[in-house]
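This is the structure, below, for whatever I ask next.
Only one protein chain is missing from this complex, and each of the others stays in its spot.
Lettered A and B in written order, each chain numbered from 1.
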Amino acid sequence: MSQAHIVGPMAPAWGGGVSPFRIGWNKLMMWIFIIGDALLFAGFLAGYGFLRLASGSWPDRSQVFELSFIALMTFTLITSSATMATAVGASQRGERKLVLVFLGLTILGGLAFLAMQAYEWSGLIRAGASLASNPWGVPLFGATFFMITGFHGTHVLVGVLILAITAARFQTGRGRPEGVELAGLYWHFVDLVWVFIFTLFYLV
Amino acid sequence: MAYKTYWKTWLGLLTLTLAMIAAGGRTLPRLLLLGVLLAAMLVKAGFIGGVFMHLRSETRALMLIVTLTIIGVSAALFFGIAPDGMRALALSDR
Partner (left out) sequence: MAEKLETAHAGFLRRYVFSTDHKVIGIQYLLVSMGMAVVGGLLAVLIRLQLAWPGEKWPWLGKLFPDGMAGGVMKPEFYLSLVTMHGTLMIFFVVSLALLGGFGNFLIPLQVGARDMAFPFLNMLSFWTLVPGCLIMLGSFLVEGGAAAAGWTAYPPLSAVRSAIPGSQWGQTLWIVAMALFIVSFTMGGLNYVTTILDLRTRGMSLMRMPVTLWTLFFASALGLVAFPPLTAAAVMLLLDRHFGTSFFLPSGLFFGNQVLPNEGGTPLLWQHLFWFLGHPEVYVLILPALGIVLEILPVFARKPVFGYRLTVYSLVAIAFLSMIVWGHHMYVSGMSPYLGEFFAIGTMAITIPSAVIGTNMIATLWGGSLRFTTPMLFALAALVFFGTGGFGGIFLGNAASDIYLHDSYFVVGHFHFMIGGVTLMAAFAGCYYWFPKMFGRMMSERLGKLHFWLTFPTFYAIFLLMHYMGLAGMPRRYYAFDRFEFLEALQAPQVWITLIAFVLSAAQLLFLINFLGSLLRGAVAGPNPWGATTLEWAAPSPPPHGNWGDQLPEVHRWPYDYSVPGAPTDFTPQTAGPAEVPITF
């Protein structure tokens, strides 16, 4: 048996300290975190799906929501995702001012989304909706609505905070492109979740 | 990735969103509407993940593990419990 007969697909090439996915540990960790957080929302949405299948009727969304307003919310979040991607790209090109501008735009987008979500919530609460009951005949509708949008909104808020910290660090010169990229991954994830909520809760 | 790519993707996402709302407004057979909306949803997700999150530039292994894990586990969960959701309705007097 020759010395070089080493079994396993990675055996001869492993130089050590490099990811098999060719990304640093912090990006890998963020991706695994995203997988877990995605599955948290999957848990909420699966529960919602189960309960909708189990209920004989479900409120007509066009009676409850102003769908054009929801479309505006979606537009805002998608746009903030595009500005975030631009900020990440700018950080990799070393264009510092562009980074700060587009981070700022992303934060504004996030805050606008939260404001719109709060406005939507207050309208529904004034109409008599709560976790326990609502005027549209299916108590679980309100429960699932507030729970799912509440968790998503909290994630948006956390994202805005993360972005603010990232921007502040970049402002003082202590920020790095990796930090912007990691914040970007989180922000895109929050937008991704909204795509599913928007479709499965508001449209389907 | 070029800035242009992000904004082209943005345009695509917006178009899809408007199309989804338009589809929701029309009276289509339920199953067809569901199919259209879910397909559009997955395409949007693909854009965000692939372009904005750069998954399409990462190693294939990472892309597969992220997408297959999320889709696979979510599908296992939903399709594992959905039959009992329908059964709950069938057994009730609603």
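Following the convention adopted for this analysis, a contact is a pair of C-beta atoms (placed from the backbone, for glycine too) under 8 Å apart; a residue touches a chain by one contact, two chains touch by 3 or more.
Note that the structure is predicted; figures quoted are calculated from it, not measured.
*Asks:* From the listed residues A:Ala46, A:Leu114 or A:Val180, report the one that touches the chain absent from this view.
*Replies:* Answering carefully, the residue with contact to the hidden chain is A:Ala46.
*Asks:* Tell me which stretches of chain B touch the chain missing from the display.
*Replies:* 69, 73, 76-77, 80-81, 83-85, 87-88
*Asks:* Please identify, in ascending order, the residues of chain A that touch the omitted chain?
*Replies:* The list for chain A reads 1, 3, 5-11, 13-21, 24-26, 28-29, 32-33, 35-37, 39-44, 46-47, 50-51, 54-55, 130-133, 138-140, 143, 147, 151.
We take it that only the chains that are shown with their structure count from here on.
*Asks:* So how far apart, in whole Å, are chain A and chain B when each is placed at the average of its C-alpha atoms?
*Replies:* 14
*Asks:* In their shared complex, at which residues does chain B touch chain A?
*Replies:* 1-3, 6-7, 9-10, 13-14, 17-18, 20-21, 24, 34, 37-38, 40-41, 44-45, 48-49, 51-53, 58-59, 61-62, 66, 69-70, 73-74, 77-78, 81-82, 84-86, 88-89, 92, 94
*Asks:* Any idea which chain A residues touch chain B in the complex?
*Replies:* 20-23, 31, 34-35, 38-39, 42-43, 45-46, 49-57, 67-68, 71, 74-75, 78-79, 81-82, 84-86, 89, 184-185, 188-189, 191-192, 195-196, 198-200, 203-204
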